[in-house]
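Quick one: the structure is below, and I'll ask about it shortly.
A single protein chain has been removed from this complex, and every other one stays in its place.
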Amino acid sequence: MPNIFKPLDIHNLDNDVKKDYFDRHTPVIICEDKAKEGEKFKVKIRVGSEYAHADEGDHYIGFIQLWNRETLLVETRIFPGTMANKPAQPEVDFFVVPKVGMNLTALSYCTKHGLWQSISKEINIVHGNKT
Amino acid sequence: MPNIFKPLDIHNLDNDVKKDYFDRHTPVIICEDKAKEGEKFKVKIRVGSEYAHADEGDHYIGFIQLWNRETLLVETRIFPGTMANKPAQPEVDFFVVPKVGMNLTALSYCTKHGLWQSISKEINIVHGNKT
Amino acid sequence: MPNIFKPLDIHNLDNDVKKDYFDRHTPVIICEDKAKEGEKFKVKIRVGSEYAHADEGDHYIGFIQLWNRETLLVETRIFPGTMANKPAQPEVDFFVVPKVGMNLTALSYCTKHGLWQSISKEINIVHGNKT
Partner (left out) sequence: MPNIFKPLDIHNLDNDVKKDYFDRHTPVIICEDKAKEGEKFKVKIRVGSEYAHADEGDHYIGFIQLWNRETLLVETRIFPGTMANKPAQPEVDFFVVPKVGMNLTALSYCTKHGLWQSISKEINIVHGNKT
């Protein structure tokens, strides 16, 4: 069954192989903590923070998803070769319009090593002018 | 974070609302137990075994996936209205070619109620002529 | 820009290389001519009728789509390796529920040779009992 690898605090790992393996696959959510109600809100997802992932036909990051709690908002599907068949950190900027507060989680899928989950991020909604 | 609802033995549930809720979302794998090595093998996935799911713009089955252990083999994305906007059991027949034994799991995604997992099914490989 | 290769009557081609090239990529719609209103209707799509397509990391059939006129009903995304990395005719059975008559077209996408269109098929709707 499809296991979802949970994010580890890789900075505390003293096993370099495991650190590499986890960092290479784990998506990271990069965005502000507050969103303005009814306006487009940018959410960058990047796979890996220190290590880069292979882009080969039998081993590549096939998709990146952005979830709000149990709801899938957007997904980017990536074809092999898009990163020039060289190691890279796949990345996408999504734009969503929140109605209310969100709890965001990203998933990335490696065709060889399965599904990986980001640390979740709470987004608060600012009404009227953002401060 | 995206929770994956695990399959229940709904026939033993005495709570009709819960039984309906789980059956309506849970994908079922329908296929033979044995596959012939190197030949196309048909795997039917049907969402729900007794209850039908809504097909409305804000509430529909958005995709059905077939996994072999931690590897995603195929996915069918369904647009709202494909089931005529009436309750139905979304269904797809996938065809995969196994090299070795597989442990299949299906996932279905409801745009309102999240990800649901099937009971997994072990597929043995028959070499040469299937008996 | 993404060109869509149109289906040829390959049986009339006397150029074997071109015949192979076109047949190998062109999806074929296999279904009945009549559908019963409001009931699930099975539509098989198979890529190729005589020739098989490669399943390699840099060259595979990445998706099969079923359109009703200008509306995308369902799409199956296929990951490389799903056909055991051997030549095969990728195939899927979709199930849709028609409200009114449909004009179906399938598209298949080869990661090396682009988008290919099937011959379109008109589906008439039978009300009440199908005859």
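In order of appearance the chains are A, B and C, and numbering begins at 1 in each one.
Operating definition for what follows: a residue touches a chain if its C-beta (ideal position, glycine included) is under 8 Å from a C-beta of that chain, and two chains touch if they have at least 3 such contacts.
Please read these numbers as outputs of a predicted model, since none were measured by experiment.
Asker: Which one, A:21, A:51 or A:79, makes contact with the chain that was left out?
Answerer: From the options A:21, A:51 or A:79, the contact with the absent chain belongs to A:79.
Asker: Of the residues in subunit A, which ones touch the absent chain?
Answerer: Those residues of subunit A that touch the unshown chain are 38, 40, 44, 55, 71-79, 81-86, 88, 90-99.
Asker: Even though one chain is hidden, which residues of subunit C still touch it in the full complex?
Answerer: 1-4, 62, 67, 69-72, 103, 105, 107, 109, 111-115, 117, 120
Asker: Tell me which stretches of subunit B touch the chain missing from the display.
Answerer: Counting over the whole complex, subunit B touches the hidden chain at residues 56-58, 62, 77, 79-81, 111.
As a working rule, only the chains that are shown with their structure count from here on.
Asker: Which chain wins if you rank chains by how close their C-alpha centre is to the centre of all protein C-alpha atoms?
Answerer: Looking at where each chain's C-alpha mean falls, the closest to the middle is B.
Asker: Can you report the angle of the rotation that maps subunit A onto subunit C, using C-alpha atoms only, to the nearest 5 degrees?
Answerer: Superposing the C-alpha atoms of subunit A on subunit C needs a rotation of 180 degrees.
Asker: Taking each chain's centre as the mean of its CA atoms, how far is subunit B from subunit C in angstrom?
Answerer: So the centroids are 22 Å from each other.
Asker: List the centre-to-centre spacing of subunit A and subunit C in whole Å, with centres computed as mean CA coordinates.
Answerer: The separation of the two C-alpha centroids amounts to 33 Å.
Asker: Counting only residues that touch at least 2 other chains, which ones in subunit A make the list?
Answerer: Each of 62, 111 in subunit A touches at least two other chains.
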